[in-house]
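Of the protein chains in this complex, one is absent; all others appear in place.
Up next is chain A:
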Amino acid sequence: MNPDFPILTLLLFLPLVGGLSVALLWRNPATARFFALLVGLAELALGAWLGSSAPAAGPTGYFLYQDLPWIERFGIRYTLGMDGISLVLVLLTAFITVIAMLLFWQEVKERVALYFALLLATETGILGVFLSLDLFLFYLFWEAMLIPMFFLIGIWGNGRKLYSAVKFFLYTFIGSLLMLVAIIVLYLMHGAQTGSYSFALAELVHTQVPYTTGLWLFAAFLLALGVKFPLVPLHGWLPDAYCDSPSAGTVVLAGILAKTAAYALIRFAYPLLPEAAHAFTPVIYVCAVIGIVYGAWVAFAQTDMKRLVAYSSVSHMGFIALGIAAWSPVALSGAVLQMVNHGITTGALFVMVGMLAERTEDRESLHYGGLWGKVPVLAFFFLFFNMASAGLPGLNNFVGEFLVLVGTFRVAPGAALGAFLGIVLTLVYTVRLVQDILFGTPSQPVSLSDLSLRESATLASLAVIGVYLGVHPAPVLDLIKVPIALLTKA
């Protein structure tokens, strides 16, 4: 590979450009679909190829890097970089996008081309967050990914789709504005101190931030990222947005969009404001533990399957927040690994719930029952992903949760103890859902078809990854090891 070839730019904008071309095919929905899938697959292939052939990481941890001046007047640069953490999340993004497209192939009947174009545009937005190393660029992508998502919910959603879309948008947008202010303050402080105005992460980390100012700035970051994360009690938008979004949108929202906040916390907020982050650690611990317990507890009360999985997602994200707050090598490795695991498992659960809803147009879990005997393949996968979600050892979530818990226990036993409670509570709502859907007899006869070959194959790919990451997570752990060692100075 020619070292000057802007491979990261290609990786970043391929979905967007592809998406624009898809939009041009609006007269021909079937072609648009196939073309969109092709773009998604090409992106996944490119990511996989980069992952397998990337040169060794340098001392900074980045093995791919691109830096061009952009708006020089304000010190804004077009800086992209890929280290192990970015790579893992880029792969997850490309994979989940393809999964979402494949599994909800026919879900949307109207304005198909636009729908797929927006899905691909969202992908570019998310990838931008994972690849930017300039805070201005990062913020741009951070906001940009909201827009296609907003339309996906607003146009193709169900239920109170506009209410949910606006709520989602306002919540995240208001939070983000605070973050923008914090970024600008940092930029100005750094400029005043050094005379060189720059948005580059590598520059801004050297800013001398007075303690109190740092606290305010970190609070702004935390608020913005906490909304998208979501940290309880900033999750108010989530159940509505997840439920009213079209199924593919929910999978993207839960599977990857939520990870952008965790990623930004690790990549930007902590390194930029380490002292303030340290001061805020107890707050994050409390939010994380409450999130784990509260999410699981509220999930138990849900009979709308999609809402149940939405709250379970809140609970699972709490583990990620816990691992980040602990900021020890083991716990942080667990948190990053758990970002991938959550993407796979919760993504798959939303897929399954979406499939059931697609078949029966009913999301009420109590209306189902006895599916085990009727649709064995669907039932098998449903059980599988629920057990993965409940942290059964041998499957993916266990490894991440274990690392987070053990790593956190070392530095903050009290916080970890609260989180241990989540292990039991997760199982409680999981087996309730499984029983509602698979066991017993339905209160009213439900007729649905078992999985098609396309669906089985796609779910099987998710399941294989689930087992692989449960049995042999070394590839991911090895990739993220260097960046995490640098971040935690281990």
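Heads up, the rule we're going with is that a residue touches a chain if its C-beta (ideal position, glycine included) is under 8 Å from a C-beta of that chain, and two chains touch if they have at least 3 such contacts; residues count from 1.
Here, contacts and distances are computed from a predicted model.
Student: Looking only at the UniProt record of the hidden chain, which name from "(2Fe-2S)-binding protein", "NADH-quinone oxidoreductase subunit L", "Iron ABC transporter permease" or "CcoQ/FixQ family Cbb3-type cytochrome c oxidase assembly chaperone" is the right one?
Tutor: "NADH-quinone oxidoreductase subunit L"
Student: Among A:10, A:38, A:68 or A:428, which one is in touch with the chain left out?
Tutor: Looking across A:10, A:38, A:68 or A:428, the contact with the absent chain belongs to A:428.
Student: Among A:34, A:216 or A:372, choose the residue that contacts the chain missing from this document, as touch is defined above.
Tutor: Considering the complete complex, A:372 is the one touching the chain left out.
Student: In the full complex, which of A:17, A:41, A:147 or A:283 touches the chain missing from this view?
Tutor: A:147
Student: Need a quick check: the contact residues on chain A for the chain that isn't drawn.
Tutor: Touching the missing chain: residues 73-74, 143, 147, 150-151, 154-155, 162-163, 166-167, 169-171, 180, 184, 188, 197, 233, 235-236, 239-240, 294, 297-298, 300-302, 329-330, 333-334, 370, 372-373, 376, 380, 387, 392-394, 399, 402-403, 405-407, 409-410, 413, 416-417, 420-421, 423-424, 427-428, 431-432, 435, 438-441, 471-474, 477, 481, 485, 490.
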